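Let me give you the structure first, and then I'll get to my questions.
What follows is an incomplete set of chains from the complex, kept in their original frame.
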Amino acid sequence: MWTMPPTDSVLNMLSFIAVAAQSMTAALAAGRRSMDWAGVCMLGAITALGGGTIRDVLVGHYPLLWFKHPIYLAVAAAGAFATILLARLVVRLNLAFLVLDAIGLVVFTMAGCDVAWQVDASLPIVIVAGMITGCAGGVLRDILCNEVPLLFRSELYASVSVVTGLFYATGVGLHLNDQLWTVLTFAVGLTFRMLAIRYRWEMPKFVFNAEEE
Amino acid sequence: MWTMPPTDSVLNMLSFIAVAAQSMTAALAAGRRSMDWAGVCMLGAITALGGGTIRDVLVGHYPLLWFKHPIYLAVAAAGAFATILLARLVVRLNLAFLVLDAIGLVVFTMAGCDVAWQVDASLPIVIVAGMITGCAGGVLRDILCNEVPLLFRSELYASVSVVTGLFYATGVGLHLNDQLWTVLTFAVGLTFRMLAIRYRWEMPKFVFNAEEE
């Protein structure tokens, strides 16, 4: 029932950390909206697994990961619940969480590209699949918290996902060593995201206020 | 075109009442947002059929119920439209509607478990499938009304669905009489929900306000 997915690859092991981390940041958002404990766990699971779920539904890739391995649901719910108990600590470890969330972004992006390759997608779709996997969970979290998604207006996030995906695809296209390239892509993506947070790199904004009717 | 789904089982007959009831409560929410008549009917149909639709999409269970039996769409739209005409009456019958909505919750949960069994899902997924079927329609309603979903912060609702699903699964796992167990589960779930409303049973809330950046 709680059979483990294969843990032979670096990516699979990192994905557990990523699921827990994204669930924990979602739990903090839930706390700001005074959700109840069940709501916190649900929001955590939706955020952590939502990106991959949307990607799988869009490419028709069944069964879903958490359908086959419900352990992911348990990890997400456990991460969210732990955050309720340790909220003060989680906040103090803010930096650690930004790193963990960035790990999630990069790991999910690579996993998304992998799935798209499995169904023979073209390059643009591989990049989009990576981006959806890395970013869509956070969009669901913000919708459920009744906010305009951070993804559309904050520091580089989708762009990190696109760059990570392109870098990953380059190596795979050149048939370079798989495990090594995965680690390299991971380092590049993570560094990019941390620099974006540190120096507040942002896209230019499109501000538009004219009355048009 | 409007062929009826099989009405041999208790569950199928109750599901019509459930669809109408959930659509009517959604129509009241639409009225609070001053939606137009078409919007009220659309919101009703999305709320009443959205939970089952999300479940079917997630488990890859095609064709969708309302695709095969459009009569469900008609029942949902009719329920919403009747609410426009009878809003005053509907409000006065508030208690009746809480009961009908609870019937929807319990019936949809059981129907969701049934579908998950059909695709050989493991127990955690059966429970989750029941919960999605019972609860996700209301989440869609609240998103479309631009509100933080009630599901995440109000009286026990998802918990009722989980308990209902577990109870239902126990009986089915023990190969007890199907029809009888369905009725028993129905009674247990309904009672639990009504008690939760009556005594305002709530989960503890996770309130978190610290500034973390």
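Per-chain residue numbering starts at 1, and chain names A and B are given in the order in which the chains are listed.
Keep this in mind: a residue touches a chain if its C-beta (ideal position, glycine included) is under 8 Å from a C-beta of that chain, and two chains touch if they have at least 3 such contacts.
All figures in this text were calculated on a predicted structure; none of them were measured in a lab.
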| item | value |
| --- | --- |
| Given 2 visible subunits, total identical subunits the whole complex contains | 3 |
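Convention: only the chains that are shown with their structure count from here on.
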| item | value |
| --- | --- |
| Cα superposition angle of subunit A on its copy subunit B, in degrees to the nearest 5 | 120 |
| Residues of subunit A defined as touching subunit B within the complex | 1-2, 27-28, 30-40, 42-43, 53, 57, 62-64, 67, 70, 73-74, 84, 87-88, 91, 94, 143-146 |
| List of subunit B residues in touch with subunit A within their complex | 57-60, 121-125, 128, 139, 143, 146-149, 151-154, 158-159, 202-210, 212-213 |
